[in-house]
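In this view, the complex is presented without one of its protein chains, the others remaining in place.
Our next item is subunit A:
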Amino acid sequence: MFRFSRIHSALSSKRFASTLVVVEHKNGKIASSTLNAITAAGRAVAKEVASVAGVAKVVAVSDAAFDHGAAEAFAPLVAATVAAGQFSHVVAAASAFGKNFVPRTAALLDVSPISDVIEVKSEDTFVRPIYAGACLALFYHCQYPPPPHGKRDRHCKSSDKVKLLTVRSSAFAPAATTGGSATTEAGPKVEIKNSSEWISEEIVKSDRPELGSAKIVISGGRGLKNGDNFKMLYDLADKVGGAVGASRAAVDAGFVNNDLQIGQTGKIVAPQLYVAVGISGAIQHLAGMKDSKVIVSINKDPEAPIFQVSDFGLVGDLFKIIPELTEKIKK
C-alpha cells in the first residue's frame, strides 16, 4: 500500500498552489527520503513560506498492484490523482522508486519532468546538477518562446500545468515527523494494465544506519584490495555508528554489493563526516559525496585527486591507519 500526501500553502500572490508528494514506504515504514521531499515541496509551493508547510491531506490508495512500487501502476494512479486534485506540483524523492515512476507519469501528463532537484528557487525555477555535478543548471518552465531572462511577465506562466520533480534527499532537511494534522481521503480508482509482474527481491540486511541518512559514512575503494578487507571499514563504522559506502571500482570488483555504491550513478550522500579510504576520487565518485560537511581521505598516493576536495588528508597505508583509527576513535 502506498500513500500520497498533499500539501497546501497559501501564496501571497493570492494564487493557490498545491503539491502532491508521493510517499515511498516499505514494510509499514516511511522512507526517510520522502521526508526530505516534503521539505522540498514546502519550498516549491511558496518562496514566501519561511517554514515548511505541513501535510494538509493524505490520499490513501490501497491495492495489491502498488505493493512493489511498479511504475506501470503508479504512473496512471498519480496522473489520475493530479487530474482529480488540480495539483501544481508532484514531488518524489530521487530514489530508485522515484526515478522509475516519475518520468513515466510525466509522459502520461505530457510534461517535462525535472530530475534530482537540489534547490527550489520559485515555483517554476529549479536547480539541478548536470555532468556528474561538474555544473549546476537552472531550469525554468515556460511557454515557448521564453521571455528575456529577468523579465517574466505574468502571462507567461508555465505551459506545463503541473511540474513533476524528483528531489535529491541530501539537499533538503527532513520534515518533522510530528506536528502535522492531515485529513485522509481515498484516492481515485484507476485501471492498471498488468504487463509486468514482480517476482522477488534480495534486500541486503544491515543493522547499520541507512547510507542516505547516516551522519558518518566510511567509504572504501579499490585500495581495499578485496571484500574481506572491508571488514576493517565495518569495524570503524560500527565504532562511530556510521554507514559503509563504496566506490564503483569496489562494487565492480565484487568487494561489496551494488547498493553501497556512492557516486553519479549510485547513491548521493551528504553526511557530517565522509571518510574516503583507498578511493582516488574520480569526478563520478565526487558527484556522490562532495556536499559532505567534512571530508577525510586516507590514501597512499599523495597525488590522488580526492585530496583536492578533502578537509583532512592522511597519506599512508590504509591497512595500518584504519585499525589505528578504529582503536583510538571514541564511540
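The criterion applied here is as follows: a residue touches a chain if its C-beta (ideal position, glycine included) is under 8 Å from a C-beta of that chain, and two chains touch if they have at least 3 such contacts; residues count from 1.
We take it that contacts and distances are computed from a predicted model.
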item: Listed names "3-methyl-2-oxobutanoate dehydrogenase (2-methylpropanoyl-transferring)", "Probable electron transfer flavoprotein subunit beta", "Light-independent protochlorophyllide reductase subunit N" or "N-terminal nucleophile aminohydrolase", matching UniProt entry of the absent chain; value: "Probable electron transfer flavoprotein subunit beta"
item: Contact residue for the chain not shown (choose from A:Pro103, A:Pro174 or A:Pro188); value: A:Pro103
item: Touch with the omitted chain, as defined above, among A:Phe87, A:Phe230, A:Phe255 or A:Phe307; value: A:Phe307
item: Option from A:Gly133, A:Gly220 or A:Gly245 whose C-beta touches the chain left out; value: A:Gly133
item: Residues from subunit A at the interface with the omitted partner, ascending; value: 68, 70-72, 75, 95-97, 99-108, 110-116, 125, 128-144, 146, 149, 158-160, 193, 195-204, 216, 222, 240, 248-249, 251-252, 257-259, 264-265, 267, 272-273, 280-284, 286, 290, 293-296, 302-303, 305, 307-315, 321, 324-325, 328-331
